[in-house]
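This structure is in structure tokens; I'll ask about it shortly.
Only one protein chain is missing from this complex, and each of the others stays in its spot.
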Amino acid sequence: MKKFVNDPKSFVPEMLEGLALANPGTLKYIPAYNLIMRADAPNENKVSIVQGSGSGHEPAHVMVVGQGMLDAACPGDVFAAPPMDYVYETAKLMASPKGVLLLVNNYTGDRMAFDMGKEMAEADGVRCEILTVNDDVAVQDSLYTVGRRGVAGNFFVIKAVGAASEQGADLDELLRIGRKVNDVTRTMGVALTACTPPAKGSPLFDLGGDEMEFGVGIHGEPGRERRSLASADQIVDDLLDAVVPDLPYNSGDRVALMINGLGGTPISELYILYRRAHQRLTERGITIGRSYVNEYCTSLDMAGASLTLVRLDDEIEGLLEAPADVAIRVF
Amino acid sequence: MKKFVNDPKSFVPEMLEGLALANPGTLKYIPAYNLIMRADAPNENKVSIVQGSGSGHEPAHVMVVGQGMLDAACPGDVFAAPPMDYVYETAKLMASPKGVLLLVNNYTGDRMAFDMGKEMAEADGVRCEILTVNDDVAVQDSLYTVGRRGVAGNFFVIKAVGAASEQGADLDELLRIGRKVNDVTRTMGVALTACTPPAKGSPLFDLGGDEMEFGVGIHGEPGRERRSLASADQIVDDLLDAVVPDLPYNSGDRVALMINGLGGTPISELYILYRRAHQRLTERGITIGRSYVNEYCTSLDMAGASLTLVRLDDEIEGLLEAPADVAIRVF
Amino acid sequence: MSLADTELVVRTIADTAIENEKYFGDLDSVVGDGDFGYSLARGFEKLLEGWDDLDRTDAGTFLKRTGMVIASRIGGTSGPLWGTAFMRAGGAVAGATDLSHEQVVAMLRAAIEGIKARGQSDVGDKTLLDALVPFTDALEAGTITEAAAAARAAADATSGMVAKRGRAAYTGERSRGSVDAGATAVAVIAERISEIWQKQGASS
Partner (left out) sequence: MSLADTELVVRTIADTAIENEKYFGDLDSVVGDGDFGYSLARGFEKLLEGWDDLDRTDAGTFLKRTGMVIASRIGGTSGPLWGTAFMRAGGAVAGATDLSHEQVVAMLRAAIEGIKARGQSDVGDKTLLDALVPFTDALEAGTITEAAAAARAAADATSGMVAKRGRAAYTGERSRGSVDAGATAVAVIAERISEIWQKQGASS
């Protein structure tokens, strides 16, 4: 396994300890619940914003804890939702008179942990609301499934509610804003390689040298279908063909465009994808108001990328523009 | 080849085009010379700061063009120094009454291209100075080599001279500052996998499943020696044993600590490395004043990392703290 | 079934989960995300860490406490599902110390209802229910040996099914052709209990 790892069992705690050590003064780490929190949280003048999910998606979510984004994140182990206990303890710790907003990417495990954790925290008198993110168009929403997954578009929901909460918005207002952003956000991803969870030590699935998985989620589970490798431009065109008609995004729309790396793809390649997406959207009469090219929500070391669109209006754009100060920074 | 690529020959231009499209208003792209420049450069009130080098090291250097860092970058093809023509044209375009500072990582090709380009620009009346970066302790400096390579520590030199030039420092002052930062900066890297240049389409060298390359540069060339894979903690200890005694960094010193990903290693693992390095340095009585955990200077998709230390004083720390606005950002 | 028997069954489930960490994880990586074995193993390790301090007032209390440790300490989908199953099982036999065959069956039925409610799932969705329900039906009608065989047959048969719940559901038709990890875990555990039960029956 080509990884920097000591004992796979301590992968997550050691990462979190490193994160806290690198951000003294701004972040605090509470080992008992895998909790990374703002050193100054909870703030009684703002709603606390919390997200948990499996680990392995870094920088999501522990590295976007900070001013203007999350107040705390309580990840589970690699690709495993946090135990409900972590959610419960985190909600209690983050309790603010203005309440706690729990962000949940739509996966069965996460929903159950947050439902149970919320109930327990409410029984202790903590006001909590859950906001579910489900931006992945690869999953057909139907009676037979648990619905669309929450993937990289999650970043925009966090950013928007994070900014609004700094500006004093109350819990109901944050729910409105978060749902509104989620409703205009769509993502689709593609994997060129399978990822290797540290505890497994080998790739999650076999992918031939000339194959790719189209419509993957962020946990290394296989995607919608296996296809032959194609050129960067062709891949972007196919992703856009899935994403654009889904909302749909129309000529005249102004959007945020995100090319998110899945962990093993260098940023040079992400810009090659961005280029085509920008050109194609422009041809369709869609204006790119904001651009995001980097890693936001990954699958460990998977080579691959996802493309996200968010339809902007003045309110959303204003919130996306607002300042924030989180651990993933360059300076 | 598991890459997002169209024609390998257009890898670099397409990436640069994407970068410019994603940063309208702040960046300009001039295809004839692979040039990425600040839209507002040259600024006649400041020295222009320019770097070129091979491509494949992104975000270095094209993605750190912007306020507070580089005024322009003129990369060559993947792992190939830019042709001297690019240097010449870039220097002419960036000509400011205060002069042009050319930053060069110490490789034969880059030095030759910049020496020749500088001579040609000077013949046209442009005042230029070259500042060479050579922070890599993996290379023994001796009569028989071309000296130490410039690797990730380059970031600190750019940041410091970038900040000072914004504050109005003249060319001589920038040379003094840049040399001073370079003199207190040391780096050592390790690779867990070989990288795959797009034009080659296969890994540059074979590395067994239980092997790693110790003391690698940033071009995928093999390193100082091949070793058996070790735990993350052990790797950090070995890197520190090479880096710390080299300056040396002593008890009582205050340092910047960078864990730089080489392109294929997820940030979660970088924090696992950071944790150990922070702990070990603290045990040695060295204070970590500033922390950097991310990708700064990569080798395409290589899994691996480097560790850099910079000894801080008030002047250097002030310059590293100064604001900057470049393309690698999260918002 | 005495309280000691109940303890032995729970202990056997825990040991089996820990020993099969890699196998269960590999099953979950075919169309899932590979964490199933890891989640179960870490959770049951936690249970064993506090094993001696678990409240053993009666079988119901013991099972409920077990469920609470699991639900609060195992992550992923399995923590809430398995935790709920144990808690409901304990609730169904609250206060009882020695359990009759009927009580054991009633307890399993309660666990099944708990999983269905928590997971919004049912038989046919290609989950652990597709082994646990046939196991319970067979146990009601016969012996643990027969029940274990039924669980095994049913678990193997999940290979022909398309997943409608759990992460495997995202792959749609592609989930056909491999067994469900949860259902197989149920079969492996049932076989192990059956085996130990027979040895123990022989020795007691």
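So that you can tell them apart, the chains are marked A, B and C in the order they are listed, and the count of residues begins at 1 in each.
Keep in mind that, in the parts below, a residue touches a chain if its C-beta (ideal position, glycine included) is under 8 Å from a C-beta of that chain, and two chains touch if they have at least 3 such contacts.
The model shown is predicted, which means the values in this text are computed figures rather than measured ones.
Counted over the whole complex, the shown chains touched by the missing one are B. Within the complete assembly, B:E221 is the residue of B:E129, B:D170, B:E221 or B:D246 that touches the hidden chain. Of B:P82, B:G99, B:G178 or B:G304, it is B:P82 that touches the chain left out of the display.
For chain B, the residues touching the absent chain in the complete assembly are 9, 54, 76-86, 88, 107-109, 112-113, 116, 138-139, 144-146, 149, 197, 199-200, 204-205, 217, 219-225.
Everything that follows uses one rule, which is that only the chains that are shown with their structure count from here on.
Relative to the centroid of every protein C-alpha atom shown, the closest chain centre, again from C-alpha atoms, is found for A. Between chain A and chain B the centroid-to-centroid distance comes to 29 Å (mean Cα coordinates, whole Å). Listed for chain B are no residues, as none touches two or more other chains. Residues of chain C in contact with at least two other chains: none.
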